[in-house]
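Removed from the display is one protein chain of the complex; every other protein chain stays in position.
And now, chain A:
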């Protein structure tokens, strides 16, 4: 198997890094009012849908109104978490110095407290993308999604865990920050996580309080319908977020890396790893917005702090650079990427066969080059 460090010559990596830096600089210089207007439009839409959803619950005894309410709330939560929350908390709008768009203070409409997530996601995941044992998003510490994760009978439940994780994704993301796997191994102690737990409890209380207690109560006799509606909206958002996020890193052909390959990485090598460790999802404009432009996971991983609405704009340039250096640029429609992830979840539930153990994790680029 080709070590990540041997994929391109040092000169090539440097040139490759320089070309990507150039794209970044052009983007940064171009940021302005347009970007703020865009995110404000999305925010207005989200808040409008939220109010509409809450209001329509009062007509919840009419099935079409109930469905419309769930639809509005689901879309509101999806926009809030993805195009707004995820992106704002990445610091994509910090340059505006607008407090409401500040990455450190933004809080989203989901169970995971922003503070906990900022650390595990922005730092652990984005710095250590797809490095087994370091990037805790590989399988979320629950699933086996990569051949380099050692098999254990526990993983026979892989498909069941995946379905549960998808349905309760917001709670999965919240609990993720507890690092239960490391707690069990004794790498960290329960006390180390006191602050994380406090924030989790507080946020969970507020989210449950509004969605499952207050808003239902406010609709009087319709309370059970409202509760069911709110729960449905949360689940719709969970399924959607799970699908988008799992398609971003775990389709087949997306590579994972070992700690040793990434030691002392240069900026060019870091970019390289981000590209090889991510996958895009193709689709229309609305789809991109609803995915928080995480359908451009590759561009997001290259430039996590640049407003996501810019990713589609630079995607052709990034793709051209990948072609120039013979690197794979993994993209496909949602159903294809989802199928591919599902296949992996099923395959890795079972112990490795002889063939699998030999399958190099960084094979793909080589295959392409051999074919070229």
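Here are some notes:
Basically, a contact is a pair of C-beta atoms (placed from the backbone, for glycine too) under 8 Å apart; a residue touches a chain by one contact, two chains touch by 3 or more; residues count from 1.
The rule we apply is simple: contacts and distances are computed from a predicted model.
Set against the options "Ferredoxin reductase", "Phosphonate C-P lyase system protein PhnL", "Iron chelate uptake ABC transporter family permease subunit" or "Formate dehydrogenase alpha subunit FdhF, molybdenum-dependent", the UniProt name belonging to the omitted chain is "Ferredoxin reductase".
Contact with the chain not shown here comes from a single listed residue; of A:19, A:83 or A:109, that residue is A:109.
Residue A:91 is the one among A:53, A:71, A:91 or A:268 that touches the chain missing from this view.
Residues touching the missing chain, restricted to chain A, are 31-37, 43-44, 47-48, 51, 91, 94-100, 103-104, 107-109, 114, 123, 127, 203, 206-207, 209-210, 214-215, 218 (touch as defined at the top).
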